[in-house]
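Worksheet: one structure, shown below.
One protein chain omitted, others in place.
Chain nomenclature is as follows: A, B and C, assigned in order of appearance, with residue numbering initiated at 1 for each chain independently.
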Amino acid sequence: MYHWIPFWPDTAAVNGVVVNNLYIAELALSGLIMVTVVAMMVTFCVRYRDGTSTSRANLVRETWHFEIAWTIATLGLFLVLFVWGAQIYVWLYQPPPADEEVYIVGKQWMWKVEHAGGQREIDALHVPVDKTIRLVMASEDVIHSFFVPAFRIKHDVVPGTLETLWFKANKTGTFRLECTQYCGLQHATMQGEIVVMTGPDYARWLTSQGVEESLAQQGADLFRAHGCSGCHGENSAVHAPSLSGLYGTQVHLQDGSVRLADEAYLRDCILNPRSFTVAGYPPIMPDFSGQLDEGDMLKLIAYIKSLGGGQESRR
Amino acid sequence: MSTTTFGGVPADEPTAATEPSYLTSENTIASWLFTRDHKRIALLFFASVTFFFFVGGAAATLMRLNLAAPEGLLQPAVYNRMFTMHGIIMVWFFLIPSIPTTFGNFFIPMMIGARDLAFPRVNLLSWYVFNLSGLVVLFSLIMGGADTGWTFYVPLSTVYANGYVLAAALAVFINGFSSIMTALNFVVTIHKMRAPGMTWMRLPLFVWGIYAVSVVMLTATPVLAMDTFLLAVERFIGIGLFDVRHGADAILWQHMFWFYSHPAVYIMILPSMGVASEIIPVYARRPIFGYAGMTIALMSIAILSFFVWAHHMFVAGISIYSGVFFSLMTFFVAVPSAIKVFNWTVSLHKGRISFDAPMLYALGFVLLFTLGGVTGLMLATLAVDVDLHGTYFVIAHFHYIMVGATVSAFFGALHYWWPKMTGRLYPEMWARSAAILMYVGFNLTFFPQFVLGYLGMPRRSYTYPPEWQSWNLLSSAGASILAIAYLLPLLYLGWSIFWGRKAGPNPWRASGLEWATPSPPPKHNFEETPVVALGPYSYDPENDTFIDQEGVLHAR
Amino acid sequence: MPADTELMPEMQYATLAQQGETAQFGMWVFLTQETIFFGALIFTYFLYRTTYPHEFAAAAKDAVLWCGTLNFVILVTSSLTMVLAINAAAQDVRPNRMVRWLIMTVVLGCLFLVVKGYEYYLDFQDKVVPVVAFEVKPGEGSAGVLFWVFYWVATGLHAIHLTIGIGLVLYMLLWRIRRGEISPAYYAPLEVVGIYWSFVDTVWLFLYPCIYLVGRS
Partner (left out) sequence: MTIGPEIDARRAGAFPFVVAWIVILLTAGISAWTAFLGLGVWAPVIQFGIALFQTSLLFVLFMRLKGAPSLKWVCAVSGFFWLLFLYGLSMTDYANRQGWPPTQAAGRSQLESHQDDR
């Protein structure tokens, strides 16, 4: 795969291709700046070293022309870089409609992966090539950072909230998965691999995992076991908002605010319902913080999402 | 004052007889420990920061040894504590205090024509507080150290880390008092104690650099103080204002931390910029190019440095719009830095350049700062930062700025002012060799880390996949060269104190007020307050003459 | 006055006037830093209060309003006595009036601490001390404790600052004034202490609405 001394990392996702162009442009620009500075410095140092008879008359002193020109030139150049980088950044961090969603939980010192079909992995992630994969990530303890160098994507996973990230692999193979936020003793080993497979291979892999229930089905079990169905179920007598079709819609809350029902919202509601009482409903839902770990939470969210929803959630 | 005494004059000058030098005026230990003389306090600080430089350096040496092979040498826990203590000690106990507390302390009063800083007792207290915080951090280190990284990110530092995090955080908190006292002293001194005729636009750029850095210290440090205080409270009682279990925000710590720590990067670099601006005109025998532009650049860096902190947090889960804003501001702050590089380079044009050791360090400073700067541009670019954040690329980038540039400037300043501080010349050939060795060793150590970073090697890892060993080995090899280059000056400068040639008042034929005194200077600097007639850097390369700040023309 | 004629500036200053001006300027620079120090703390408060208004309201109504208000009055009054002491120093050759006002200032400062101590005692009884004695009151949810962490940190830091202030005034009374170093000719040290004292008062002006005026309606 590599020359014995690696110089350039793999690029295996559409995200990476886009970032590469910018990166190469910046490398070239940096090189140019360095060469200019070094060339000027060396020329002056040689030409005007002590002892040469080169004329020193007519020293340039009043300098505003030079300085203003130089300032405007660098500023213009920097603004180009800024716009270029910002455009890609916004694109990188706003997931497009996904073909597939995968749930990731970071904990000291492993990445736990749950596929929508219920397949689980640790420190490994199998994905199909040429499909948009959306990751929903949570942390059980400290801040981790999900990083796939070959895809040029990275995002911190902060406890207390859900983060999303997306990629679209364009090359099959095995790539490194890392944690880049120092997370304690074994941070260095909180690494894994991303296996990008062809569609048929991936389908085979999914079925070979011996899973009985999909993630949403496991969520449905939890939904009953924790008594959620007693109020939010189809034929419940309690006046509670219906969850079918909820995901991705705009929800009007009691305090007058409107929130998009994305994963983070669902999570907030389950853990801290009183702060998110839906307009027109009594604030009677108990608070489930402390009863669910991050894995359960993701299953419940997967179940609620499986009940259908409005337009795709966008972050 | 004689106008024709240059390098290598005999020891007994007329002025030396009238008042003994600050080194010999009193000889008891108490006269050092309770001194209010800014020059002595500068030397006390010099001893302290040098000690911490080598403690932090020892930790770095262990780290590079460990990383020479993927199997490593240290236990993971030991490695983690080493990089944490390396970061804490180098940032707060060397880089931030280094140039201000030593050369700033020594030369600010002399450069502005004052007999001392405004508050000599506060100055001394600052040294004691610094050492107190140093003791606390050494306690933390000796007891096993903290293992959170110097950034203390919560909730790792508040809940999960074992180690002596509380002691380390308290050390940083206490250290802040020392920073603030020193900075306050400089701001007040520069405003109130300037000699007659020393207008703002006649101040040497080193004074401007120290002024800018003092403003930043005064306005940034309190936020860090509050941040570490809250961290200590949370660590101590188990609940606090960064506690995600109670709906608090883990990223708030990062906001407040970087509100200080990004300006802190400029705290480290602004004095070095001042040093480079001092050294280059002296050895190029030419006025600095664009003095006014340089002062504007210094001050605008100081102010803009407060608008960019969240560029450390582009991937941390902040609002993407916020990310875009901070990226834009980061490009803005790069502009004055670019101006400075340009001006330093052009300051060589039509000079009469000699390559004494301070000049070598200064030129090295400019080159390393430029490379650190352009890689900083890459990190400021949002999409590229998403990839490079948290990798060795970042490590390499900030070491180019903080070690490459700042430490070069520190050594440059040390050599440049050594004759003034000790009255002795250092051995030139040794010094030049050390400077070149440092430049080579530094690049060998840190350039490979750019490549490693882009390959995806995460920072703060005690191990890595075998295919990256060649680069890591190169880096470790460079580090050993660097270590020698840092130790060498200790030897030959130490030697020169006793056996070096006498320097005379102005061996470099420099124009600043500090060179108008004998070397070493008498206790009260100036027998009578100098009257300033001119700006600094009035060198004429054509005739090889210069006019000092009191307006006296010195012929070749 | 013989004491005045003996008064010389320290060696780094040209005149006493320069020394006095510099000392005051130094204190102002220090206060800039202090403003940011407390401002950063209040930022955390600002963030969490805007995020959790209901929880903060529920938690904060247990703060002892009368103690806070009484302390407000005490502290503002002490600032007044401080200023009057400085006026006396500027006008009177004899220090009697200045000393009286300064003693009043110290007494008021101590009174503040006593009231604060009593309030802390009430807080213990009310179980609003995080970790040590804490009870979640209805409506404050799990975020309410953030208010109380802020309360203890803020009032604690303020009390430390006030204690330092009392120490400074005592230093003036017991050392500088007794040695005759404060007089109409040179009273800058007392002004410096006065500036600091009023600043500590200023902090309370902001802590008062932060702590005591939340969740009252």
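Some observations on this one:
By definition in this document, a residue touches a chain if its C-beta (ideal position, glycine included) is under 8 Å from a C-beta of that chain, and two chains touch if they have at least 3 such contacts.
Since the model is a prediction, treat every value here as computed from it, not as a measurement.
The chain that is not displayed touches the following shown chains in the complete assembly: A, B, C. Considering the full assembly, B:318 is the residue among B:58, B:132, B:318 or B:436 that touches the omitted chain.
Only one of B:219, B:327, B:391 or B:449 touches the chain withheld from this view, namely B:219. Which of A:102, A:162, A:243 or A:278 touches the hidden chain is settled by the complete complex: it is A:162.
For chain C, the list of residues touching the undisplayed chain reads 4, 15-17, 20-21, 24-25, 28-29, 31-36, 39-40, 43, 46-47, 49, 51-52, 65, 69, 72-73, 76-77, 79-80, 82-84, 87, 90-91, 130-131, 134-136, 142, 145, 184-188, 191, 194-195, 198-199, 201-202, 205-206, 208-209, 212-214, 216-217. By the touch rule set out above, chain B reaches the unshown chain at residues 159, 191, 219, 223, 238-239, 244-251, 255-256, 259, 306-307, 309-310, 317-319, 321-322, 325-326.
Considering the complete assembly, chain A touches the hidden chain via residues 107, 138, 140-141, 158-163, 262, 264, 267-268, 271-272, 275, 289-290, 292-294, 296-297, 315.
The rule is short, and it goes like this: only the chains that are shown with their structure count from here on.
Look at where the CA atoms of chain B average out and do the same for chain C: the two points lie 35 Å apart. For chain B, residues touching at least two other chains, in rising order: 245, 247, 249.
Looking at chain C, residues 52, 141-142 sit in touch with two or more other chains.
Across the complex, chain B is touched by residues 10-14, 18, 21-22, 25-26, 29-30, 32-34, 36-38, 40-41, 43-44, 47-48, 51-52, 55, 130-131, 141-143, 145-146, 149-150, 153, 157 of chain C. Chain B contributes residues 76-77, 80, 147-149, 153, 155-156, 159-161, 244-245, 247, 249-251, 284-287, 289-290, 293, 314-317, 320, 323-324, 327-328, 331-332, 334-335, 338-339, 341-343, 345-346, 348-355, 363, 366-367, 370-371, 374-375, 377-378, 380-387, 389-391, 451, 454-456, 458-465, 467-468, 470-471, 541-542 to its touches with chain A in the complex. Chain B meets chain C in the complex at residues 109, 114-120, 122, 180, 184-185, 187-188, 191-193, 218-219, 221-223, 225-227, 229-230, 233-234, 237-241, 243, 245-249, 252, 256, 259, 524, 529.
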